[in-house]
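Note that one protein chain of the assembly has been removed; the remaining protein chains are unaltered in position.
Letters are used for the chains, namely A and B, taken in the order the chains are written, and counting of residues starts over at 1 for each.
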Amino acid sequence: MEGHGGVISISWQILLVELASFLILLFVLGKFLFKPITKLLENRSNQIKNTFETIEVEKQNIEKIKQDYQNQLNELNKKVGEIIQEATRKGDIQRQEIIAQSQKEANKLVERATAVIEKEKEKAILELKNQTAELSILAASKILERSIDESMAYQLVDDFIEGMNKETLH
Amino acid sequence: MEAEAPFLLQFLVDWLNQILGKWIPINATIVMTWLVSIGIIILAIVACSSLKMIPKGAQNLLEILIEQVLQLMEGMMGQKKAKFFLPLMGTLALFILVSNLIGLVPGLKAPTGDWNTTIALALIVFILTHFFGIKGKGLIGYLKHFVGPIWWLAPLMVPIHFIGELAKPFSLSIRLFANMMSKHMALGCLALLIIIFSKKAILFAQTLFIPLFLPPVIMMLGVLTCLIQTFVFVFLAIVYISIAMEEEEH
Partner (left out) sequence: MDGAVWFFALSVLAAGVGIGIATIGPGIGQGIATSKAVEGVARQPEASGKIMTILILGLAFIESLVLYALVIALIILFGNPALTHIVGH
């Protein structure tokens, strides 16, 4: 058969052998190559699909968690704000109270001081009055050179000062 | 052109002829076909012995080819049929590609450079086309396709369709075979020129330039031709089968 007819030749025996060898190759490859590889490709595409689905789910989960955190954070912020406001309010009230207290105390002190001053003033006036009376009695006695009854003199001076008081002091 | 098998190949042919010659005709083409088949099977077994999710090496190579063929088929005939025909088309693609490329190795012969091989391949496609055509449409529906849309034109249309159907495997086989063989012959003629020119030793520098520096260029073109012819053969096989199977279209 070999080299029969040159380049272009058809010989049915060779053709049959070629056909048979190709069919055997097809069978063997179908068994050893295409079955496992098709399975592998299918598995891989399934796996990729699964992975993507998982990623999608995870993404949604993460989104949800993030949302939750955001909500919590917002709530917390609100709460903190409230607490601060409350504290400020309380502090304000306290401050007001303290101020009022100290005002009151101050007022009391001032009052007491005024009372003391008043008392001192009265005392001083009394003293002054007495001294004035004595002095005037002394002066009068000196001038008159006669001693008046002391009690009468006091009565005189008192009357005088009383009259003066009515005009000038009040 | 008689004994075109180179020495090593001829030795292999003679040896196999002694063993199997009684039962099967042994030829350089047949020996090369067997070599290619064994190579592909070894590659397949090596690749499939350790299949991994992340491909590497031989597995990657085979996967690229198979994925490409599968993609081509899915565009033509849908996912389900593509899965069914994948082994056939994948084997065709692998066998033709390796056969074409092995023809570029000096000292070896491309199995697809022999008309018998390509006729065998085209015959398989031809038989499967009509088998699945009849299976898909039923015998009457399939024959109706030959008659054409107008019944009284049947005497004209039937021979035209008949010849058209016969021309398909013919052109399919001739295209592959002639491409491979013409490249082989061009390289052979250049090699012959080297021998002739160097024997006569005239204008050594100028005349040897052509046969020594043209073969690489032809080989580069040859690689391209090998890939394209593989693609064309497989693509046409897919087109023929999918056209035969699909419902009334033209």
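The rule is simple: contacts are C-beta pairs under 8 Å (C-beta built on N, C-alpha and C of every residue); 3 or more make two chains touch, one makes a residue touch a chain.
All of these numbers come straight from a predicted model, not from anything done at the bench.
Although one chain is omitted from the display, it touches the following shown chains in the full assembly: A, B.
Note on the undisplayed chain: of the listed residues B:I41, B:I134, B:V147 or B:A178, the one touching it is B:A178.
Listed for subunit B, the residues touching the missing chain in the whole complex are 1, 171, 174-175, 178-179, 181-182, 228-229, 231-232, 235-236. Although one chain is not displayed, its contacts with subunit A can still be listed: residues 5-9.
Convention: only the chains that are shown with their structure count from here on.
Put simply, the C-alpha centre of subunit A and that of subunit B have 83 angstrom between them. If you check the complex, the residues on subunit A that touch subunit B are 1-3, 6-11, 13-15, 17-19, 21-26, 28-30, 32-34, 36-38, 40-41, 43-44, 47. Within the complex, the subunit B residues that touch subunit A are 1-4, 13, 24-30, 33-34, 37, 40-41, 44-45, 47-48, 51, 53, 62-63, 66-67, 70, 83, 86-88, 90-91, 94-95, 111, 114-117, 119-121, 123-124, 181, 185.
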